[in-house]
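One protein chain is absent from this view; the other protein chains keep their places.
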Amino acid sequence: MKNVAGDLNKTKEALKKLLPAEDILTFGFTSARGMEFCCVFADPITDKELLGEQVIRALSDYDGEAKAEEVAKKLTSPETKTEPSLEALADEVLLGNPVLLFAGMDAAVVVGTKKIFTRAISEPSTDVAVKGPREGFIEDFKTNTSLVRRRFKTGDLRIETSEVGKRSKTVVAVCYLDGIAPASAVEEVKKKLQEIEIDYIPDSSYLTHFLSSRPYSLVKQVGTTEKPDIFCAKLAEGRIGLLVDGSPIALTVPYLLIEDFQSSEDYFVPAYRATFTRLLRLFALIVAIYLPAFYIAAQLFKLQLFPIKLLLTISGSIRDIPFSPSLEMLLVLLVLEVLNEASIRMPKYVGMALSVVGALVLGETAVSAGFVSTPAIIIIAFSGIGLYAVPNLIEQTSVLRLAMLLIAGSVGTYGIILATAFIILYLVTTENFGTPLVAPYAPVVGSDLRDSLIKYNLGSLKQRPKTLRSPNRRRLA
Amino acid sequence: MKISTRQLLFFLACVAPVGKLILLPARLADAAQNDLLFPLLAHYLLQAGAVFLALLLARREESFTELLAHAFGRTGAAILSVLFALFLLFASLLPLLEQKLFVQNVFYDTLPAFIVYAPFFLFTAYVASKPLSSYGRVWDILAPLFLVGLAGILILSVGSSDFGAVAPAGAAGGSGFLKGVSSAFSWFFDAALLLPLLGKFRYTKGLAWKGALCYLAGGAAVIFFTAVFYGIFQGTAVNQLFGFTVTSKYFPGIAMLGRVDYLFIFLLALVMAFYNSMALQGSVECMLQAFGRKKYLPTVLSVIVSAGMLTAVTLLDRGFSDVLLGVGKWAFWIFPLFSVVVPALMLPLGRKRREAP
Partner (left out) sequence: MKLRKFLHTVPMKLYLILTAVILFSFFSNDFSLVDIQKTAVILAAGIDRTDSGFALTAQLAVPKGEDRTTGGTSSVEIETEGETVSDCVTLIYTKTGWVPKLVFCDLIVIGEEAAKEDVVSYLNYFLRNDYMPDTCLLAVCEGKARDLISSQSALEDTSSLAVSQLFSDAALKSGRVVSKTLKDFAIDYYGVSASSCLPYVRKTEQPDGQGGSSGGAGGGSGSAGAQDTGSGSGAPQIYSAEETALFAEGKLVAVLPREQTLAYNLIGGKVVSGTFNAEEKGKPITLTVIRDKGKVSLKLEKEPVAELSLDLTLRLCCRSISAPIEDIASDRLSDEAIQNAGTVVRGYLEDLFKTCKESGCDLFLLKRSLYRSSLKKFAARKDSLLETVTPEIKVKVRSMK
């Protein structure tokens, strides 16, 4: 590892060699007493105004020794450090921190004048709460850590940062409450992060692949949230959180499937209401996944599932449809998925037009034209709405819905039962960080059932979830 | 991953009964008419005793093959384990054929092609490739599903039942009782299903008693259901081959709401899919214990076993009643031999270890 040399030009050349990119600029200036300085910085991510104010102006009349410590003392920036290693200096430049070189130096001075691009803290659109905090994480790492730190005024909150990504060197913070999160799980998370060998981490979702025990699985194994209050509540339960620079989505492990049926609002409303809404979410999800499948299976294989009057209605409505019932349902489902995908990506002003096209043209006209039947549209509409009752599982459930539909159209109701059996077995055998995914239901953990689909009053939730193996289980006296 | 005591008790009380709710009531009605509850009770008492013995074996904290190895050496134990695996496959044949009939009748309006049942063997191949101990968590899920399913069926059925139909006691006589007992043996081998699980759960204090009592509790539910079943169909019960799927449709609300009872039927069908795959997985486990656990062996064996059973079920598709009668007449003794006599004979094997608190 090479260090800086006393010769300014040589050091500058060496550093430029390490950083040949065109946007790495150098700026040389001389103090009133004739001492030569040179700033090396990454143009797009350095706050040049601050650089001018806190470095160049401060050194304009420097008359001290050519020692890094002395030079650093003269600067008006609160974030400075000295660094002799050229490679470390190059890294700092890439992080947005200018490096100050000068003639006769023993080490260079790194100045924290990184340019910070942030948007305002806002309520995440995917996790809206009527009651409770409305803050959401943003892309800026420091803001995110501050949102967490503000909620835990204790030294037990540990935010341990490391860099992941050979080229992106993305900052990842492992957050946990010391003495509450199990040490073994913390170590496992750190170990997994260290083992990651990847060039670039654009978002926290990349990390989920490396943190999952079954990375190719359809099943989610890492919890996600955009809200600091949820993030902190999970830390308080004994989970470990991960904040990734550049991502507004924080990760939490170990993840339990039940988490996605709980919303932050459940803790701010009476327990009976929370229980009701959780059961409603489960019901909506089951309906969303199974309704189109059972509808098709009944039409193809088991008419008895319909009451006779409903059967005659359906029979009448599909009489002139040119497709088989299964194909018709598949088409309607695909149209819904396309509309959904398009409405997310389209500009807002087109979105309105899309709604009109979707609702009127595709819905009303397709039925009138005899392409699809009304019951098929109603079924898919029910299913589509139900899916969004548990928004964090949409990626998984929309695939499951399609799979169930295909299975139902192939082998009928028994296929659905077998597929469900497959899913059950798969879910109960999935573990991550030593925690069963379907706990507290499989295995049954009696005490944890108090905050599962059924939610007890806060007064009854005296202990942290046993499933998370926290060394300190009591949270309420 | 070890099976906990609770999970094991869930299996005995809430999963094992599901196999006795389809064809068995009609079969018993055929053999013992209105006395059908007595052979059923006799079987439950016998099998509960066998469950008690099988659970006592768990005190050794050794697997089935390891226990056998104390008396017969490694090779002898391996041979006996394979023999036991073959018994489990034989025992699973009738339930699989029964389930096939059930599927064809309950899930389809017209008789479907045989192929629609084939996906079940895809499922068993997957299940059998998993460690047997993963069943513990499955039972945690299945127990409430079974309870909801059976309670739903019973609530909808009990009002239509004339319990007086089981009177007078003794109408079928001793021969009817014996005929009932001999014809029902093929449904009772739950203690044998526990043997491959040895070593995968710890013996806790009183487990044998608790297990036997839970098994009897499940039996009580089956007996009650059978009484309801006979009370509903009486003299025509012999024709009602699909037990729990046919009793709830007489509930007055069904005419208005449609067949909502299918929800409960589907729940029980789900539980049954796991229960019927257990013998196959047990068989794979015994073979693994005999041959040693190599990396891909569980998958290979599970595929072979499932494909073999698929072939057997396909070949016997049309001859189910012959198989049923044949087993009831000639081969019924095999079931108590492996499920009652084998655990009893194994009791002296191995060293007793300290019980877990």
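Lettered A and B in written order, each chain numbered from 1.
Everything below uses one rule, namely that a residue touches a chain if its C-beta (ideal position, glycine included) is under 8 Å from a C-beta of that chain, and two chains touch if they have at least 3 such contacts.
Keep in mind the model is a prediction, meaning the values are calculated, not measured.
Check B:A171, B:L263 or B:A307 against the missing chain and you find that the one touching it is B:A171. Per the touch definition above, the residue from A:S324, A:Q396, A:S447 or A:Q463 contacting the chain not shown is A:S324. When the whole complex is considered, the residue among A:S410, A:S447 or A:Q463 that touches the unshown chain is A:S410. Annotation for chain A: contacts to the undisplayed chain at residues 299-301, 303-304, 308-309, 311-320, 324-327, 330, 367, 374, 406-407, 409-412.
By the touch criterion stated above, the residues of chain B touching the omitted chain are 105, 108-113, 115-116, 122, 164, 167-168, 170-171, 233-236, 239, 241-242, 249-250, 252, 254-255, 296.
Methods note: only the chains that are shown with their structure count from here on.
Remark: chain A and chain B have CA centroids separated by 45 Å (rounded to whole angstrom).
Contact residues of chain A toward chain B in the complex are 301-307, 310, 411-415, 417-418, 420-422, 424-425, 428-429, 436, 438, 441-444. On chain B, the positions that touch chain A within their shared complex are 4, 6-7, 103, 107-109, 112, 116-117, 119-120, 122-123, 126-127, 130, 134, 136-138, 140-141, 256-259, 262, 266, 269-270, 273-274.
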